[in-house]
Every structure is written in structure tokens, then in C-alpha cells.
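I'd like to ask you about the structure that follows.
Apart from one protein chain that is not included, each protein chain of the complex appears where it belongs.
Chains: A, B and C, in written order; residue numbering restarts at 1 for each.
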Amino acid sequence: MASSVSHLDPMPKVSIRAADDTVAAQALGLAFGSAEQRDDTLVVRIRPDEWILLGTGALALAAELDLSGYASTVDITHARHVIRVTGTHAADTLAKLCSADFDEAMTPNGAAWGNSIAGVTCDIVRDDHGGERSYLLLFDGSFVAYFLGVLEDAAGEFSSDS
Amino acid sequence: MLLVPCPNCGPRNAADLSYNGESHARPDPTTCTPEDWRTYLYLRDNPSGWLRESWYCSSGCRKHFTIERHTLTGELRTPILPGSKPGATKGETK
Amino acid sequence: MLCRANPAGDGAAQFGDGIRNDRLRFAETAEPDQRHPCIAVGCLHVGDVGQLEASNTCGYQRNALTGCDKTHDGGVLGRLDRRVVTHIATAHECPDLGVQRRRTLARESDEGVVPETTETHRSLCGDCVTDGHGNQQSIMAEHIGLHGRTHGDRAGDANVDRSVGQRPSLLVGRHRVEFDTYIGPCRPEAMQERRDELIGGRVDETEPESTPSADTKLLGSPQHALRRHEELTGMGEKRLTVGGQSHSTSCPLEQGETEVGLELADLLAQRRLSDVELRGSSPEMELVGNGDKGTEAAQRCQLIHSIILSVVVDLLLHHYRSMRQTAEMGKHKPPARYSAFGLLWRGLRKQSWPRIWREPEFKSSYDVVIIGGGVHGLATAYYLAANHGITDIAVVDRAYLGSGGSGRNTAIVRSNYLTPEGVAFYDRSLELYNSMSNDLNLNVMFSERGHLTLAHTDSALRTMHWRAEVNKLQGIDSSVIDPTEIKKLTPSLDVSTHTRYPIMGALYHPPGGTIRHDAVVWGYARGADAYGVDLFQQTEVLDILTEGDHGSGKVTGVRTSRGDISTPVVVNCTAGWASTISSMVDVRLPITTHPLQAAVTEPVKTFLPTVVVSGSLHVYVSQTDRGELVFGASVDPVATYNMGGTLEFTEELAGHVLELMPGISKMRLLRQWAGLCDMTPDYSPVMGPTPVDGFYVDVGWGTYGFKAGPVSGEQMAACVANGATPDLIKPFELSRFTEGNLVGEKGAAAVGH
Partner (left out) sequence: MSHRLPASEGEVLDRTKTLPFTWNGKKLEGFEGDTITSALMANGHHIISRSMKYHRRRGALTADYWDPNTTVQVGDEPNVRASHRKLEAGMQVSAQNVWPSLTFDIKAANRLVGRFLTAGFYYKTFMKPAALWPTYEHVLARFAPGGEVDLDTPHGRYDKRFAHPDVVVAGGGPAGLSAAIAAAEAGASVMLVEHEHRVGGHLLWGTEQDRARAAELAAAARTAGVEILTNATVTGRYEDNWVAISERSHPGVIERLIKARAKTLIVAAGTIERPYVFEGNDLPGVMTSGAVRRLITMYGVKPGTQAVVFSANESGDAAIDDLRRAGVSIARVVDALTGERIVSATGSKSRVKEVLLDDGAKITCDLLVTAVGWTTPTSLLNMAGDRPVYDANAARFFPAGAPDNVLATGGMIGDGALDDLLEHGRSTGELAAGRAAVVRHRLQAATARAEAVNGPEPAYPPDERVPLDRWPHPELFRAVTHGIVDYSEDVSSKDLYSAAAEGFDSVELIKRFTTATMGPSQGKLETVNTVAVLAQAKGDSIADVGTTVWRPPYAPISLGALAGRINEPTRRSVIQPWHEANGATPILAGQWVRPDHYGDPAAEVRNCRENVGIIDVTPLGKLDLQGPDVPKLLSLLYTNKWMQLPIGGVRYGIMCAEDGVVLDDGVTARLGEEHYLMTTTSSGAARIWSWIEMWLQTERPEWRVHVTPLTTGLTSINIAGPNARALLGRLTDIDLDNDAFPYMQVRQGTIAGVDGCIAWRIGFTGELSYEIHVPSGHGLAIWERLLADGDDLGVKPFGLEAQRIMRLEKGHFIVGQDTDGLSKAPVTGLDSLLRLDKDDWAGMPEVRWSLESRDHPVLVACQPDDGTVVPEEAAQILRSGTNEIVGRITSSRMSPTLERSICLAQVDRAFADAGTSLEILLVDGRRITATVNEHHAHFDPEGERLRG
């Protein structure tokens, strides 16, 4: 598929806020702007002081964290939805709606950042699968009807050469 | 579109950020005179030249920062996060 | 262009263009003297001299129209028609009604117009347009004389000046025509005689009189007349198909008829437009055409009519203005009055117009220095001179006049503001705009086309109601209308409910409209210049000189790129740059400078009759007479002095405009630009004195400065001249900010247009 858009089933998601000097921050690690798969959980350092855990193990992983100091967790499973855009034209699809540079050097696999896509504020994670370009888009779930429509419209251009 | 160098995220389209305008110190509300307070509220230098102002990286790192911008040429320099020192951040491309 | 007797016989002639009859306020309800010129024209363009005369002399339209109908019978009609057009374009003929007339010839002198000779008016009037065979002006003179008798007493609208020796007189060009007596009411017999004369007796045009008199000199040599004549001829035959019928005419062109005459005569007078007619009776008359062609035909020929109309009306009213000006304005005398008559005259004489304003010498001292040569600065200068006799004024601008917001705005005017302060203020401005063309003798092209502010949400609709209610109490014509009425007024709007931003209603403000912004600048500049105000372009203010402490003290002068000027009074009218000027005297303002962007499309045939504003969609749009759509938006969020413009502006604009009018996606954006807006926290201006003695501000004009130009000039002039802030601008003083008395305009000013 040149570019496919799929709305992922609700998967557990946790937001962890932690200052640099906390145990939780040390435990989560990662550089700001990057993501890493750890077992069944994708750990994303989406902001300098915020990590998002995605996947079946997210809640468990969050529960294990030592939240001493200035750290907190919020279950955002229901607050944010996830859409995955995959395919050789995944980046082209997003480039129709998002001002970010999807070039390999600027947003390599594992890059994570916040951006606006078609007017919806998203956290974007480059999460290639099997060597195929793929992006996870986390966004406020109330936009889902609108957002899916817009993404599918954008991807439509690339569906013929799938 | 102006490219605004967020101290955290790097250069971003201005539309990705929120503009908060001229930076100015807040007077002590318990002791200030009406004139002080209203100067803070309303009066502005509004220079045609370098201006220190505040931006919010609303779709990126969600941090407020200050930056100097030349209001005629659009040049930007020395972005600073609150509490950090000038020059301590990367992000200038100009 | 069809003029037909009103079957109802109620005496109301129609200017039969079939369009906007409602705007022609010369039906029954109008004052006779208001409708008179219109009637003359309404008949005139059907093309009959007799009819013109009839309407002029008797003042009763029905007679005129009867005449009109009659003259359309018979074979001579075509020629008559052609002659009329000729006559309009080039000449008038002199009827002899046996009236005793004397004429005073005048010559120009330093003092202005001075009567030089008088003579019995039987010959050529030298100062008017002619085809070279004489006495054409007298019909107009006579008309006015008669008209003056019946209506000329009315103050302010007199067509005849009665101040000169108790005798009615008329200034035509530089000539004063006096009338010893008036004739009595128009006699039908006389009219008939006249008509017979015109139809039967062809004036010999091949041998124009060439009396070696002043008349002739002014007229130009016979050779010249002949050359003109040759220039205007050139088409022997014309074939024209209108409404499916073919018509051809050949005519002898040696009569001096023009191609214009031929084409119009064919098209209009011959009634080949049989598929077009006027139906109904005043004031609901409409032009009914069988198919587009008929209507098109009616509409297409009207520029010429308008010019003709304008010439005639100008002639009729010319002397009144001139006299008033001479009498009232003292040394204020623009070098040349603008009029259709003048255009015609200069066009024929191949004479160009004098400079619109002088190139004055830079003096080292002025009573008042105004910084900023836009509408505000120039209007302030003009009113200081016109209303207060203060003329020792320098207006300085660092670029050319009107280079700032005055020339960059989208020229929308309205007075339907939210607060009583705002309403009173802008309404005065609208009033001044309404009479500006005549006050300044320069057509500012005020297009009173109605202003719609759309509401897409409950809360916007509530604000519209709020504004309408406040407006109503202030006597402003403003009301909330529903989508059905919106659709009627502006069919191109999508009023369906399925859109992202459905149109739920609108604030409708019929007096709102657009004005040619440059013309306003030039009008004030020319007006001020005529009073002796010195205008300096390309002159940048580098500093303001004061004595005493910074931020208080007293103004002593201004340092400019052309040198220092000593002056006790400086007025800051620099809008977007207001802070940079005020900072020279350490006066801090509640202002941030933001660009307001605008854009214009390629022209298309007009389809948008109103000004449309949508606050929720941050867009306003109107269509110029040239067919371009002019768009604006709200100010850019980021404060800047950079006027480069942005792509995002055009993207958002297009998206929102297409929400409102989905059918125009194929129109193209031609040009975008930006102006600088001096935004204040309460969306209201800052006017009046400052803590620095002699330093006045007229700033904070945000996105509404153009609308307020005239009233601001008038009030600032009063403020400077009297040393006291007039009541109308009291709410806008700088001190309101430190006192916490902000004006409540913010509530409704998301998009201030």
C-alpha cells in the first residue's frame, strides 16, 4: 500500500511528567524528540519533561515508576487517539497537511515531535515497521471523525499505485 | 512565514507557536499605583527595531520563551527559556 | 437609456436606465429643483434638443416627455438624434425665445473673475464647447435663468446667483452671463416653434462664424474647429444588430456628428431595442428586457450618457460653485476646478490640467507641523485652514502622500459601531464623506452600497443585534436581517445551512460603502494646498525638538531630513509609526503595530453589490467598480513594521471567501499588500493633547482609520486651534488609559470592518 491510514484500537497510553532530576526521568531516559520500543511499550520523550508510554504494557510500566520528587502520571488512554499512516507514500501524505520536514535526516525513524496536522495538534512518532515508513499520530480523540476524513482524503492520491 | 527558533525544538514555523507580545515586568500588585499597573497593562515601546518578546511553543515543547526580534527585518536572535541564561541554547539559524 | 413618458402622467420622468431607480431621488417626493437637472438629462439622452429645451424651460417633465415622444416620429428623427449627441459631445445650439439677454464677458485677472464687457447675448459664447457654429451656450444660460426664476431662491441650491446687482447671472467657464429679465412660464407654443425650428432649419455648419472677437479667440481658430471636425468623422456606415433586428444607417458626416452620435443614435433613439421596455410606475420602475441582449443594450451605452449627463449637470451648476467659492473662500482658490465641463473643454483644447498641489519652498518656521501625509494629517491641515483660518502649516511625509494606511486600506466606510461614542464619531465622518466630492471638488467615488456584517454563531448574532439597537438609538440606519434577505441583497453568498460556518444573519447597514481612498488623500491635499498649506513629500522627521523635561516640556520644533523647522505645535498623524514619532518626545502610547493585509483579484464583471464582512471568518470583501474583488482580514497577530505580506494570509482568506462564495474558486488573486495598524487595547483611537505641550496625537487608528479620516481631521483641527479637546473626541484622550476609562468598542471589533 502506497499510503494507508488506520485508526488504531484504543491502546493504553500514559503521560508521565517528570523533572530532569527525578528518578522517573532517569529511569525513562531517552533524548527529547525520540522514541524507543521497550518490549510491548513504545516510550516517547515527546517534550523535555514529558514521556508518553504507548502499548499494552504502558500502564504497568507507569505504575512501576518511582514518582518521588516532581513527577506525575496521567492515564490518557481515552484522551488521545492514535492513527497510523504507513506506506511508501506515508510521508508524502503527511506532507500535504503538515509543515514538518519528513526528510530522513530531519525526522529519522524514532523521531518524535509535536506538530499541527490539518489544524489538529498532534504528537508524531516516526515508527517504521518492517522497513516501511510509518508514522503514529496521537491527537485529541474528539477530532477523530474529522481527522480520519482529512487523512484519507490526502492519502487517496497515492492509493492508485498501491 | 517566519521561522522561529524554539530553544527546545529548533526552528519552527511561526504558525506552530503562539505570540504573546512585548515582554514586560509585572509590578507588585499590592503596592503599585494605578499608573504603574496601567502602564504595565497598556503602554508599549512598540519600537521599529529590536524588541524582546515572548512566544509559546504551543504545538511543540509547550514552553514559553523570550526572543529578540527586529520588527522591521524579521531577524530573530537569542531565544531564552525562562530561568536559563542567554546563549545557553541552540537554535539560531540566522 | 430608454426614456418614456410615464403613462400614469404623474409628472415624474424617469432616468430610464432601468437600474437603481430607487437611488434617483427625483421622483414625486423630491424637491423640484433637485429633480430638474435629472429630468433634463433623462430626456436629453433620448436625443432631442427640443426636448431638452422643453424640459429645461418649463420644468414639467410630462411636457418634456411628450415632446420627446413626438420628436421621435418622422424621418428627421435620426438626424435630430445624432445632432443631439453631437451637441452633447461638442455643442449646443442657441434657441431664440425672444428673451432679452445680456452677457458679461469676463477675463481672468489676479483677483479672479472680473466682468469686462457686456453684450447682448445673441452670438457665440466663447467659453464652451462647440462644434464651431455658435451660440450653443445660451440654451443652458437660458435654462438656468428660467430655472433660477422658479427655483433659484432656495438657499444652498441656487442655480442662479442673485448677489450681483440683483440680477441673476450665470458663470459659464470664465464668462458671466447676466439676465435682465426673466421670461414668464414656458409657453407651449414657444416650445413648438422652437422644435419646428430645430427640425426644419438646419444650422449651416460648414461655415462657422469667425468673428474676430474674444469669443472666437477662446473658441479656437476656424482651422482648429475644422480639424476637430475632421478628427471626429471617420465612419460612413454602421451596421448594428440589436435584439435580433438589423439596422443600418448612412448619414452625411459633414454635419459634424461623431461616431458616438451615430452609434448611440442608432441604438437608442430608433427604438430598435424594441425588446426592452420600462414597466411599472415610479418609483418601482424597472427595465424589462427580452433576454440578455436587451438589458445589455440598455446598460452598455451608459458611460457616454453619464458623461453627457455630467457635462450638462456641471454646466447647470457650474456658476454656483464658482461664485460661492469666490465669495466664501477668500484666497482659497484651487488653480483649476474639476468638472465634466472642464474635462470637455480641456479635452477639446488639448490643454492639460495644472498641478494638483504646489511644490512649496521649505520654510524654517511654521505655526503647525503635521507629521504624516495621509488622510488624517491632510484632513487636519485642511480643516485647520478651512475652519479655523490657520494656514501656516507644513505637512511632512517621509514617502509620498497617501503612502501609508491611507493608500493601503480597503476603503470601506460605515458608522454602525457598538458604542454611542463610536457611532456619533463615525457617523459624522460618514456625513463628511457624503459631501466630500463636492466639498473638495474631487470625486472620491463614494459608493453607498450597503454593508453586511455576517453572523455565523449565536453570539455573533447577538452582537449584531446589540450594534443594531445602539445604532437605532443614534439614528443610524442599521438592522439585523435574516439569510433570505441576505440572499436577496447578495446572491453570490452561500446561505445554506450545511456549511462549516452557516450564515445565521447579518447586520445590514445601507449607508456603508466604499470610497476611492487615493482620491480622498488627493482631495484633502489639493484643498489644503489651495489654502496655502505646504506639503512636503520625501521628508522624514528625524527628531522633535523640545524644551523642558523629557516626557513633559514643550515642543519647539521638528528636525527633518530637509532641515529644521521651528514650530510650537506638532501633530502626530503617523498611524502605524505613531510609537516611533511619539518616542521622540518620550510619550509612550498604548499601541502595538500590526500589519493588516489585503489583496485584490483580477477583475470580473460585477456580481457583488454589497460590502460583505464576516468577523468569524476574519474576512471582508467588496467589488470595485473596476470589477476586482478587494479582500481584507483581521490584523496579523505578530507585531511588526514589516509590510512584506504573508502567504498564510492569502491561504486563509481564500479558504474563508470560498466558504462564503463557493462559486468563485476560479478567480485569481492578483496582488496582495499590507498596511500597518496602530492597535490599541480598546479598538479606539488616541486623540488630543499629550503631556508634552504642543505635541498632539491622532493615532491608534487600528483598522478603522480610513473611515474616520474626515471627522478626525475636523476634530483635531478644532482641538489644535482652540486648545481644548472637542466633546466628540473627549472619550478618546490618551489619559483614558491611565485613568482606566477604556472605550467599549472591543466587544464587537474582532474584525473592525
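Heads up, the rule we're going with is that contacts are C-beta pairs under 8 Å (C-beta built on N, C-alpha and C of every residue); 3 or more make two chains touch, one makes a residue touch a chain.
No experiment lies behind these values; they were computed from the predicted model shown.
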Visible contact partners (per top-of-document touch definition) of the missing chain: A, B, C
Among C:Asp518, C:Asp564, C:Asp586 or C:Asp693, residue touching the chain not depicted: C:Asp518
Positions on subunit B contacted by the hidden chain, ascending: 1-3, 5, 8-11, 18, 20, 26, 29-30, 32, 34, 37, 40-41, 54, 56, 58, 62-64, 74, 82-83, 90-93
Residues of subunit A in contact with the chain not shown: 10, 15, 17, 31-34, 70, 72, 74-80, 92, 95-101, 103-108, 111-113, 118-120, 140-147, 150, 153-154, 157
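Definition applied: only the chains that are shown with their structure count from here on.
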Separation of mean Cα positions, subunit C and subunit B [Å, integer]: 47
Computed distance of Cα centres, subunit B from subunit A, in Å: 29
Inter-chain centre distance, subunit A versus subunit C - centres from mean C-alpha coordinates, in Å: 61
Residues of subunit C engaged with two or more neighbouring chains: none
Subunit B-facing residues of subunit A, complex: 32-33, 47-48, 99, 113-116, 121
Subunit A contact footprint on subunit B (complex, rising order): 8-9, 13, 15-16, 58-63
Touching residues on subunit C, where the partner in the complex is subunit B: 577, 579-580, 583, 588-593, 637-642, 644, 646-648, 681, 737-740
